[in-house]
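Omission of a single protein chain aside, the complex is shown with its protein chains in their original locations.
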Amino acid sequence: MTAPVEQPPSTRLAVAQRVPLWRDVVVLKWFTQVSLLAVVLAALWLFVGQAGNNLRAKDITIGFDFIDRPVDIQLSEGIDTLPNSGGRALWVGMVNTLRVASVGIVFSTILGIFVALSRLSNNWMLRKVGAMWVESLRNVPLLVQIIFYSSILATLPRTSFLDPTAAAGPLNQNQGPIHNWLHISNKGVSLPRVFIADGFYQWAIVILLGAIAAHFVRKKRLKQHDDTGRETSPILWAAGTLAIFGFVGLFIHPVFSFVGPIMGGIASLIDSLTIPMTQAVISIVAVLLALRWIRKFRTDRRSGSGHLNLSDDDWFRMIFAGLASALVIVVIYKWTGLSSWLLNSGQDLFRLAETKFNVDGAARPFDAMRPDVLKPGNFANYGKNGLTMTRGFAAVFFGVTFYHSAHIGEIVRGGILSVPKGQVEAASAVGLNRAQSLRRVILPQAFRISLPPLGNQYLSLTKNTSLAIAVGYSDIVQVGQTIYNQTGKALPVMSVWMLFYLACSLTISVVVNFFNMRLKLVER
Amino acid sequence: MTEIQSSAGVPVIAAPPQEPHLPPKEWLKKNLFSNVGNTLITIMTSVVILSLANGLLGFAFGSERQWNAVAVNSRLYMSFAYPEAQYNRIWFSFATLLVLAGLSMAIWRGGTRMPFARLAKSAYSFGVGLAIMVWLAPLSTSGTVKWEIAAGGLLLAGFIFNRIAAQDEERSLSSLTLLVGTLASIIATLWFIPYGRHSFIGDRIPQVVSEPGTVAFSTKLPWTIMLFVLVGAYYLGIVLRDRLPERRTRSVLMGFWLISPIFLIYLVLRDPAFTMNHVLYTDIPLVLGFLVVGSLILYALTKPSLGEIGRIIAMLILLAGFGSFLTPMRMIIRIFLIALGLFSLAAPTFSGDKSTRRRYSSIWSGFIVIAGWLITAVNTPSTVEVPGDLFFGGATLTLIVAFFTVILSYPLGVLLALARTSNMPIFRLLATTFIEFVRGVPLITILIFFSVMLPLFLPEGMRLPEVTSVTIGYALFSAAYVAENIRGGLQSVTRGQHEAAEAVGMSTSQKTVFIILPQALRMSIPPMVGHTIGTLKETSLLYIIGLFDLLYVGRSVIPNQTAFIGSTRENLLFVSVLYWVISYSMSKASQRIEKRVGLGER
Partner (left out) sequence: MNETDNTITTTRSGRDLSDAPDIIVCKGVSKWYGDFQALEKISATIKEQEVVVVLGPSGSGKSTWIRCINRLEHHQEGDIIVDGVELTNDMRNIEKIRSEVGMVFQQFNLFPHLSVRDNVTLAPIWVRKKPKAEAIEQANELLELVGIPEQADKFPGQLSGGQQQRVAIARALAMEPRIMLFDEPTSALDPEMIKEVLDVMKDLARSGMTMMVVTHEMGFAKEVADRIIFMEEGQIVEVGTPEHFFTNPTEDRTKLFLSQIL
């Protein structure tokens, strides 16, 4: 401004002056926030202090030593039914939770889609069946359902369907719907299983290469389609490539045994690192990351003319990044154990990889084994060699699958219904038939709409598997409860639970968000 | 399954067209037998349904079923071990709620008109359904005949309705009449139909007694009175509606609804035995003091021209409130101080002319009286004589926990949602951390945490009943989900609304209270109804931590009685049906209301 503004005498122009603190909006805003933070922190501090006193008075220590200590737990099922330590027991519980959750997610999705399609079918009977399925399952608490299924399964014959005369007697191997292979009883279902054998890891590398190759094949076919307009079925080609690699890999996988020594080399490298070095490296990485973030941030917010424009939030984020890196440094120097744990576990990981790859050339990637009765006369528990689905598992599985299939069905149906009618009309106007318009026009749009709520359903399904505790399925909550009943370490066990479930939730939301982003990009 | 995919399974987009006046034959052809695939599906699904129904009915009416277990233990289901001598309290509370319900129905002009044509249709379908079910069920011959007669009655009613509808298309019946009529006829059957008397006799060795005849007098009389109370209240409401200003009446009634639960719970659980000395010389002076001083302060602080000094005073009061935790002081004073601080902080938002200021002060007075009464009541022992800690349970426990969870979690959820959407980073950080943490963790771990760990976090000498601590945990859990629902509503309020409110000079809090929240809450009612039903259903998790809720009674208490060992499945089926009826009817009713008033739409 070169020309000074001429002020007529009548103009009431305020002289620019400092705003008093108690009237400055920015100051007030930060004052409110900081005081609320102070109140929250003070309350937390009070509570935690009180808890510390109470725990000391009751002579309970907080610590994670139960992880290494032996515990007296027998699990209903899992990769290890008689774990030798608390940590191992919790680990088995986690695997059990993940097992039932993942199977539940797959089956509830399939079932849910069928429910949705049947509710939209033009057959009156099918529509009504779908509606009944949804309304009856949605409105009964999941826990009641799980317990109900469990009590129904308890009425199955004691050993086998086929041979009622043997009900009371010792288990006969020649029983079951398929003799010697499959058994159904009130304790559960036993089936043969396929498991990974020594050669698997080398074979996995072949598959990895195959996946990369498949990716390129798919891209190439897609390009061909774009160039020529011919139907090139890229997905089919990619799958075929992968299958060829998988099949060839079955014969040539020992080629990759050289990976073993490389892993060993990395392990030795980690072994040679010292603790101060680790601490220094981690600190430097933390600081660099924070700095890089802040710098990136500042360049993003800088206008073409070089004006830097930062809002409150931006400042807060920058301070937060700085504080976080400072916190990392403090933690890493305060607890030397953390560094040595990192080193040790890193080394262990690579040593493990080394042994996994270090097998002779004849090892097969897979092995199949049929049930092999461990304790005749008892429940046909096939231990490590067979696959068993106990009653608890079945109850939880049916519970979450049915319950969530009703919800998923409604979500998918809502998604399909929310595609505007004009889309269908447009599809038929360009000459697509009903199936084509469903496949090419409606389902893609419906999927995009129903993805976020579907993700929520998967999250809640995973969390709902914790109800397994009511039917004695050894998931992480049940195992944890047994542990804290024995050791009194309620707080540590609960923190393990919460960490585990938070990790599950994060994983699922990351996956869902990934697909969501991709779909959104397509939209643009 | 491929069959479904290729022919009939391809979904019709948009809801299937409703053509009510298609002749039956064509309707069947169109909806069930339009082509080969369709016919196949119809036959298959019919077979599946019929065999399922057959199995279920065979289970329910099998001769070895012990339905007696449910009938004898209905008292256990409803209120667990609540002393029989005190049942009047429960009836009184129930009657109070019915009075409120009846008044509200009249004053809000509840109920819709049901056309006779629709009534006829549902009577027909129920009749046919009942007839098929009876045919499938393994009943005795006389039983079959009786039930088939009932089905015939339904069909007859349908026929009559149809005739009425045919005479006059417009004829309709109020849904309230229908409701009261149904209730009345159900209650009337208590007097005439011999359901039998089922009860336990003897304390040491309980014996089941089932006498023929109608139900006990102590059952049928109160229910009859309740019916009359409901109808009476409805007509009283109609009289009041015509005499009093509608708006005022509605807000007064809302106030009654809001405070009723707290008073009623106290009536049911504990009738406080006030020690008059303490009340007269400590509590009443305290409450009065805060009432008078607080009202004066607030009257002064709501003066529009006051400016920033008001905020500074409010902060000082608040600081005194929090500071009082460092000094030995009565809890009631601390709570009142903090409340006064918050009220003064909100004062500039609600400042105005004299009548507005007087109203604000009187809201404070009302608050202080209710809070004072509550705190005093909590601190005095109960006169309800009960056997031990776990005297109440069953449906009562389920409802109470669900109710308090909802009541506590809604305001908390609104605050969290506001914090999460605010432009203040620290608020957002705190709220987001809390919400995402809670939502990432299963309810059961939170309940276990609060039942096991909460006592450890409390100061020495302070003890909470397990139900209370679990309810607090449940409310915190629920608040995170409520917050997400409300956030959806908040985000659906357009930017233009914010700007318009700012442009007419509203402060942030005025904007939130007068413009944003009313719209956001309205938008989030449908998901909140769903959440409320979910809250009720998930109270069944109390079973896992060993509280005597409905499920616990059905799963672990009754099947362990000597007389009813092994009756788990009957009891579980009963509990499922109970839950189903409650949550299905709630969700249907809410859907109907939403459609009628256009909730969830802008």
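Read from first to last, the chains carry the letters A and B; within each, the first residue is number 1.
Methods note: a residue touches a chain if its C-beta (ideal position, glycine included) is under 8 Å from a C-beta of that chain, and two chains touch if they have at least 3 such contacts.
Owing to the predicted nature of the structure, the values given are computational and were not obtained by experimental measurement.
Among the residues B:Gly307, B:Gly323 or B:Gly366, only B:Gly307 touches the chain that is left out of the figure. Only one residue in the set B:Ala166, B:Ile193, B:Val252 or B:Ala500 touches the chain that does not appear here, and it is B:Ala500. Considering B:Lys220, B:Arg420, B:Arg522 or B:Lys537, the position touching the chain not shown turns out to be B:Arg522 (whole complex). Summarising the interface, chain B meets the missing chain with residues 304, 307-308, 349-356, 494, 496-497, 499-507, 510, 514-515, 518-519, 522, 602. Although one chain is not displayed, its contacts with chain A can still be listed: residues 1-3, 5-8, 10-14, 16, 19-20, 23-28, 300-305, 307, 309.
By our rule, only the chains that are shown with their structure count from here on.
For the pair chain A and chain B, the distance between mean C-alpha positions equals 34 Å. Here chain A touches chain B in the complex through residues 22-23, 29, 32-34, 36-37, 39-40, 42, 46-48, 50-51, 53-55, 114, 116-118, 120-127, 129, 135-136, 139-145, 147-148, 151-152, 155, 312-313, 316-317, 416-417, 419, 421, 424, 434-435, 438, 442, 459, 463-464, 466-467, 469-470, 477, 481, 484, 490-491, 494, 497-498, 501-502, 504-506, going by the rule given at the top. Per the touch definition, chain B reaches chain A in the complex via residues 1, 4, 6, 8-16, 31-32, 34, 38, 41-42, 45-46, 48-49, 308, 311-312, 322, 325, 423-427, 430, 437, 439-445, 448-449, 452-453, 455-460, 533, 537-538, 540-541, 543-544, 551, 555, 568-569, 572-573, 575-576, 579-580, 583-584, 587.
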